[in-house]
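Okay, here's the structure, questions in a sec.
With one protein chain held back, the other chains of the complex are shown just where they sit.
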Amino acid sequence: MSQPWLRRVVRWARRRSPWVMHYNSGGCNGCDIEILDLLTPRYDVERLGILKEASPRHADILLCSGPVTRQSRDRLRRIYEQMPAPKWVLAIGSCACSGGVFAGGYNVEGGVDQLLPVDVYVPGCPCRPEAMIDGILTLLEQVQ
Amino acid sequence: MADLLVALAKLLLFPGFAFLFACAMLFAWIDRLVIARLQGRVGPPWFQPLADWIKLMAKEDILPTGTNGWVCAALPVLSLAAVLTASIYIPVGGWIAHAFEGDLIVVLFLLSLPPLAYFLGGWATGGVYSVIGGNRSLLQYFSYEVPFLMALCSPAILSGSWSIAEIAARQSETIWGALVQPLGFILALVGLIGKLKRAPFDIPKAKSEIVAGPLTEFSGRKLALWHLSIEVKTVVGIFLLVNAFLGGSGVSGLLPAPITFAIKSLLVLLILSVASVLYARLRIDQLANLGWRVLAPLALLQIAATVWIGAT
Amino acid sequence: MSTRITIPIGPQHPLLKEPLSFMITVEGERVVDSALRLGYVHRGIERLCQTKTYVQNLHLFERVCGICSHVHTTAYCQGVEALLGLEVPLRGLYLRTLLCELERVHSHLLWLGVLGENIGFQTIFMYAWRDREIALDIMEELSGGRVTHSGNVIGGVRIDVGDAQFSSIVSRLNDLEQRVEKLLGVIQHERTLRVRTQGIGYLSPEEIRRYCVVGPVARASGVDVDLRRDCKYAAYGRLHVNVALAHEGDVWARTLVRAREAIESLRLCRQLLVGLPEGPTRVRAPRRVPPGEVVSRAEAPRGELLYYIRSDGSDKPARVKIRTPTLTSLITVHDQLEGVETADVSVVLSGIDLCIACVDR
Partner (left out) sequence: MNIPRILELLQEVLPAARLEVQTVPIDEHFISLPPDNLHAAVRALLERSDVYHLSTITGQDLDGQIELLYHFWQGGGLTLRTGLPRDRARIETITDLIPGASFYEREIAEMLGVTFLGHPDPQPLFLPEDWEGDPPLRREFALPEEREEGE
């Protein structure tokens, strides 16, 4: 990928084809159903090229929701490791950002950033679908 | 020398690989768009399949430890090569790269190779979901392949030739196969849906059951090649059906041949898209039942009827 | 092929929106055994709530589950109000019930969509979730939140319906009812959907009783329980609730029960709006709660929800026990899975309406 034109083409493609994968590491479901809502007719993120993938090997962006519980910790890290580079992490919702209302619980480790390098934080409890789309687009603007 | 150049151009540009690539991207987009619109969504922009493909090509390519890298790389290439080779014998809009008596058999044989590669791809990567998906794709293969083959035999019997171009030409002179043999056309369509593993027969890659089936562990370039081979296969399958049942590119002379061919192909694509919106996914045993108890006997009936028509 | 393979379903699996681990042992395509592992979403809420005041806990219990958030605070508030001896104004009770019913509609439509996705019927998913947006819109208009509403406070509700909103909400409810009727028609007539759900995950009424299963799963097996009618909490004593029942006991029956319940809920919503009494929506509640204990029950979208609250006279609860309805149906999954095809695992699991956040707490 030494040629500048090739780099430009690849960047163009990456910005227009972000495939996401979702893992709830201990949240209350509120953010998760809003993430699913992204696919439905009102928000339809397929118009932005966003597809929800099932296998970590196919995904570019990991959407994390919920605080990280002790049982989920290792699984979350493994999912991230399985994803091929270049990959990004979005923390969806207040819990994923900081632990939210559950911070201080005996089984809660805190936000996702305790574990993974988070690229964009989308706060809100639960955060609205519009905010998530904005978060993904903010991330894509930074993609090189 | 000039002959060689023309042959190369035919192979690489039109109606060869470059053309097929463009068609694959276009058809994939139309398919996704139609499905989205029927579900009340906006759908992706026209360049979406291309962007997806380039992005996958530029991604890191990892395989689980303990798998044979060469095998995993060879399988999607094999699958793609088989469908590309098949495409050489299929007339497109009046142009034929290659044709001989009996090329229908060759095409059918080549089109049955990708499922095998798909199955082996599942075993080669070795994940639980991949293996189950691979097994299912093989089981599915046995269910749809026989009715599909028999359905495609009947136009050949009727026109008395085993060359695709010949069948299409004969039909455009007389009457479309789909009108004489509507049953055969429907059987071939159902078989094609099974072959392409499209909903409602997307059993080997059922997302809610086995993640992505045999492709679960593939990533990056290999995944891009798999996707491309599936998309090209869709195009080739549709072209084949248009030639065998809808009279190819020939028409009463109202429109130029390439345009009629394009319209017919899009029509078949539309049927496939609508079918995937309308039905829930079947179970593998339900598909096997459907294949052997319904489709296969109907296909036999169809052949018997064709032979009888041909005799009288 | 008699070799046994163990298929892990979860913690990360497209079938599950939340982490849960099922190890399914299959012989060929037939399930022979299953093992369940919970706790991926266990946040220790029952311990955490002892460190927060009664008012702070409103927000914590709302987040036990994001789908049925309002009914959790309803059960909690009604318990604390009973301890305090507070009489909630009638208008407050009506509005509380209104949100409960809207939430039921949204939850059942969401479930229908998830079922559709799990049996590979994308279109049902898209349509059900598109129509669900109407219910979400109304709830957002009333409370400001799409999914979690913070509608309840101890002593009443903090929302109100103005005269200007009234007619627009009623007309949207009518629209939604027509759409759900249409969806019900699709469910009843679409053959592939029936083929996939009929006879799957059968539970007999005896099994329902032995395992103490509640909610739509019990009602689909012909066990007639519904706390809205039997317990008459909130404003349900003033409403006539028709309980949707079916007798087949399979996933198909559960689908019908939930769809009919959604239609009934919309009818109740209209009834509540039309009969909405005048007056205040809440009364002030003291911070400290006198010592005592209370058992508070409510009918969540998934069935009976139980809160046990014990107060020691301070401003923080001494013990809160939450029993969520999904836990009861989860016990039956092992029996339901035995002998089904691998492909039906997703149908069985969606049939009970999994809500792991509720289960794990």
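Observations on the structure shown:
Just so it is clear, A, B and C label the chains in written order, and each chain counts residues from 1 on its own.
The rule we apply is simple: contacts are C-beta pairs under 8 Å (C-beta built on N, C-alpha and C of every residue); 3 or more make two chains touch, one makes a residue touch a chain.
Note that the structure is a prediction, hence the values are computed from the model and not measured.
Among the displayed chains, contact with the absent chain in the complete complex occurs for A, C.
Of C:24, C:83, C:187 or C:272, it is C:83 that touches the chain left out of the display. Of C:33, C:46 or C:315, it is C:46 that touches the chain left out of the display. Shown as candidates are C:203, C:269 or C:330; the residue that touches the absent chain is C:330.
Here the missing chain is touched by one residue of C:90, C:170, C:186 or C:294, and it is C:294.
Of the residues in chain A, those that touch the hidden partner chain are 70-71, 104-107. Contact residues of chain C toward the unshown chain are 38-39, 42, 44, 46-48, 51, 78-79, 82-83, 209-214, 225, 230-231, 233, 292-297, 304, 306, 308, 310, 318-319, 321, 323, 327-328, 330-331, 360-361.
The definition used in the following text is that only the chains that are shown with their structure count from here on.
Distance from the centre of chain A peaks at B, each centre being the average of the chain's Cα atoms. Among all pairs of chains, A-C has the largest number of C-beta pairs in contact. One inter-chain figure worth recording: chain B and chain C are separated by 44 Å, centre to centre, where each centre is the mean of the chain's CA atoms. Taking each chain's centre as the mean of its C-alpha atoms, chain A lies 35 Å from chain B. Among all residues of chain B, those that touch two or more other chains are 39-41, 207, 211.
Touching two or more other chains at once are residues 13-14, 126, 130 of chain C. Every residue of chain B that touches chain C in the complex is listed here, in rising order: 35, 38-41, 128-129, 131-132, 199-200, 202-203, 206-211, 277-286.
Per the touch definition, chain B reaches chain A in the complex via residues 32, 36, 39-45, 47-48, 50-55, 58-62, 207, 211-212, 215-220, 223. Against chain C, in their complex, chain A makes its touches with residues 22-34, 36-37, 39-42, 54, 56, 66-67, 69, 71-72, 75, 79, 100-102, 104-108, 125-126, 128.
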